[in-house]
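With one protein chain removed, the remaining protein chains of the complex are shown where they sit.
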């Protein structure tokens, strides 16, 4: 026993010097989750990371760090050392921080370890709403200007992007936009009749639709959705949506730029393996997420395209604080 | 009654939230300054609240802050006027009853704790704080002080850092390596 203790103390003394020589990871890794416990980002990260830990042979301690639409967590990781022991587990929001005036950093300061999955946006309506499909909704808005209550989650959130898309494609829609803290509370309000229509991520609405507590109106995708095959897709409703789709919120794991290559490779390999785990894939499919599991250049290309499309869409709708041009975000080619 | 007794026999020191301190008919040393400070601070906050969005709309983000800071200004003003009309408590002084040396000392300790927490790390800062605080308060030997301080620190550290994995500021100690070492030791022993 005492021998073990002595060796522990010796190791403690040496660890500072030996650490660099050993293989990554030599200590636990902090995973900073951008959103609160129980949210979709949290759930996705907590279900994929144990598989990654196994592949990596290390421990990832996950912590939720909320506030300022995730900017607090992002800044925390930016301020930490680029040694791979502090990684960011986030969603799409940081890509809009600059144009929305929420911060000076986005994922361009990070190396994507893995972009795990993408969600699909859709419109759902209260059961009592006097229409059952997208065309009916547009007709209702045209006949009753300023009557329809559309849920929102603040500038830059999924509903604001979808609303901007609809306004661009269909012309200005005269609706009341009622803000909520997130799609969870907004969908609750939808079922209670406080709002009529809500743009939400498919995964959050699917159980309510299955139970018949709300009705699906439109899915913002270019292909028929496997989970809800009978629901109309946006490009069928109006071909002009093709410019912006496919689009959706995403979840990813990121390390700060400047992290040593071997560390990036170890993390990337671990999360790639984890994302192929059958349990995880089933779980994501059940919630209507589309698996991506991409990293490296592929992930960077995805991020750039996502940011260009979304930032300019919001800018054209007059929702941004600063033009994407100021930050060198080029207008998408098409 | 013991003149040094500061218990709550007459409930004037706010030992419980249900029995807040102060006297209804008299004012304590510093009470008026505190009320004036609150009034000025509330005025400043009201000005700031107006700056959020002005009188744009009932639903603007500044409307509730403006309403509440207005309530703060009005109530603080009433308190100030009321306090100014009261007589001072005869037997109390600021340095004896409101801000004794010990309280100032501890506020100082807390400020230093806050400043050192990040650069020095939690474990060292907390150890220093506990040792000094217990030494100052208990006035007992170093053996007692060190034992009590370090044992309770280890317990707190284990609960928060190991069990609840709260990532307390590491500072200059190689804490994570230390934990990893024990983790390896445990898993090595298990297999």
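First chain written, first letter: the chains are A and B, and each begins at residue 1.
In the analysis below, a contact is a pair of C-beta atoms (placed from the backbone, for glycine too) under 8 Å apart; a residue touches a chain by one contact, two chains touch by 3 or more.
Here is the rule we go by: contacts and distances are computed from a predicted model.
Trainee: If you look up the hidden chain in UniProt, what protein name do you find among "Peptidoglycan-associated lipoprotein", "C4-dicarboxylate ABC transporter permease", "Multisubunit potassium/proton antiporter PhaG subunit" or "Cell division ATP-binding protein FtsE"?
Mentor: Protein name of the absent chain (UniProt record): "C4-dicarboxylate ABC transporter permease".
Trainee: Going by the touch rule at the top, give the shown chains the omitted chain contacts.
Mentor: Result: the unshown chain touches A, B.
Trainee: Among the options A:50, A:246 or A:296, which residue touches the chain absent from this view?
Mentor: A:50
Trainee: Can you name the residues of subunit B that touch the chain not displayed here?
Mentor: 5-8, 13-25, 28, 30-31, 34-35, 38, 42, 45, 48-49, 52-53, 57-59, 61-65, 68-69, 71-72, 75-76, 78-79, 82, 85-86, 98, 100, 102-103, 106-107, 110-111, 113-114, 117-118, 122, 126, 129-130, 133-134, 137-139, 148-149, 152-153, 156, 159-160, 164-169
Trainee: For subunit A, which positions touch the chain that isn't shown here?
Mentor: Within subunit A, the residues that touch the unshown chain are 32, 36-39, 42-43, 46-47, 49-50, 62-69, 71-72, 75-76, 100, 102, 146, 149, 154-156, 176-181, 184-185, 188-189, 191-195, 206-208, 210-211, 213, 279, 282-283, 286-287.
Operating definition for what follows: only the chains that are shown with their structure count from here on.
Trainee: Hey, how far is the Cα centre of subunit A from the one of subunit B, in Å?
Mentor: 38
Trainee: Okay, in this complex, where on subunit B does subunit A touch?
Mentor: 165-167, 174, 176-183, 185
Trainee: Applying the document's contact rule, which stretches of subunit A touch subunit B when the two form their complex?
Mentor: Touch list, subunit A to subunit B: 4, 8, 11-12, 15-16, 19, 26-28, 30, 59, 61, 63, 85.
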